[in-house]
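Dropping the structure in here first, questions after.
Missing here: one protein chain of the complex. Every other protein chain is in place.
After this line comes chain A, so read on.
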Amino acid sequence: MFVARSIAADHKDLIHDVSFDFHGRRMATCSSDQSVKVWDKSESGDWHCTASWKTHSGSVWRVTWAHPEFGQVLASCSFDRTAAVWEEIVGESNDKLRGQSHWVKRTTLVDSRTSVTDVKFAPKHMGLMLATCSADGIVRIYEAPDVMNLSQWSLQHEISCKLSCSCISWNPSSSRAHSPMIAVGSDDSSPNAMAKVQIFEYNENTRKYAKAETLMTVTDPVHDIAFAPNLGRSFHILAIATKDVRIFTLKPVRKELTSSGGPTKFELHIVAQFDNHNSQVWRVSWNITGTVLASSGDDGCVRLWKANYMDNWKCTGILKGNGSPVNGSSQQGNSNPSLGSNIPSLQNSLNGSSAGRKHN
């Protein structure tokens, strides 16, 4: 069972994003009150705010951690048209006394002329790279050529998406068979029904990002998008938060079959679509193994989705924002009361199929 631990965030306006670090021991929140807060988990499991500082002169939409190999580094993006990279400084004795750590701004990325709506560090194996997207429909990819120098970032790519962008997600796959890939969602709400999710892939030959795929079926504003942690899968799973929750799989068609050098072709399947939130879905987030998807919507609930061995996705839990139980959960046919044992139970359920296969 989940236990809700309420935290007095003390942000002066809406919180727009929360983000755990690589090891899950730190958490960052950002808010419209223009500040970012960093929370550290104590031994007892309590979260303590160890830093809070004004980061931007507008709403801070997103905050994200870099891989710890690059240091304790955060990136934030804001309505004030900038993205910023922050680094924690150790050895500020004055601050340490108050249990506060010190974060310094390493760089401000000012290329956007409109609100920067999302910022994400690239998977570690690509080096220290950062992608931003902005309301003017441009995805920008920056790279810090020297990982020791966080104040120098060069703009490597500008990808025009034609539509106001709201969210991006890197494909986390570390396989050499998968070229760097980034999915972009748009919250453009104009009535023309254009596809709101585009996927761009890096082409080694042209050294540019080119559109690999457009999810034609997603025509409503997209608020969040997330590739599942890859963990050795040959295909990719993409979750989309729009007016409902959707899960797509992208299976790369074998390279040999496609014309060499061109963009990878994908077999695109929608494997799940849920409107249980009965409202706009704002966020989707994958667990670390990419087996459980959490989504949150205007109904104020978090819903957990999980595939059974038949690759049927089902709701396995509903969490109310304030921790109170949700009455509606019984309506979900497949709700699983003990979420803690999710994974083992999956293993059990999988037992039948794989064992069956082996006897073939």
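What we mean here is this: a contact is a pair of C-beta atoms (placed from the backbone, for glycine too) under 8 Å apart; a residue touches a chain by one contact, two chains touch by 3 or more; residues count from 1.
FYI, contacts and distances are computed from a predicted model.
Note on the omitted subunit: UniProt lists it as "GATOR2 complex protein WDR24", one of the names in "GATOR2 complex protein WDR24", "Endoplasmic reticulum membrane protein complex subunit 7", "Dynein light chain Tctex-type 3" or "COMM domain containing 2". Of the candidate positions A:157, A:196, A:223 or A:246, contact with the unshown chain belongs to A:223. Only one residue from A:42, A:149 or A:174 touches the chain missing from this view: A:174. Those residues of chain A that touch the chain absent from the view are 1-9, 11-20, 22-24, 27, 29-34, 45, 47, 57-59, 61, 79-81, 115, 124-125, 173-177, 187, 223-224, 228-235, 243, 278-280, 282-292, 294-300, 302, 319-325, 327-328, 339-344, 346-348, 350-351, 354-355, 357-358, 360.
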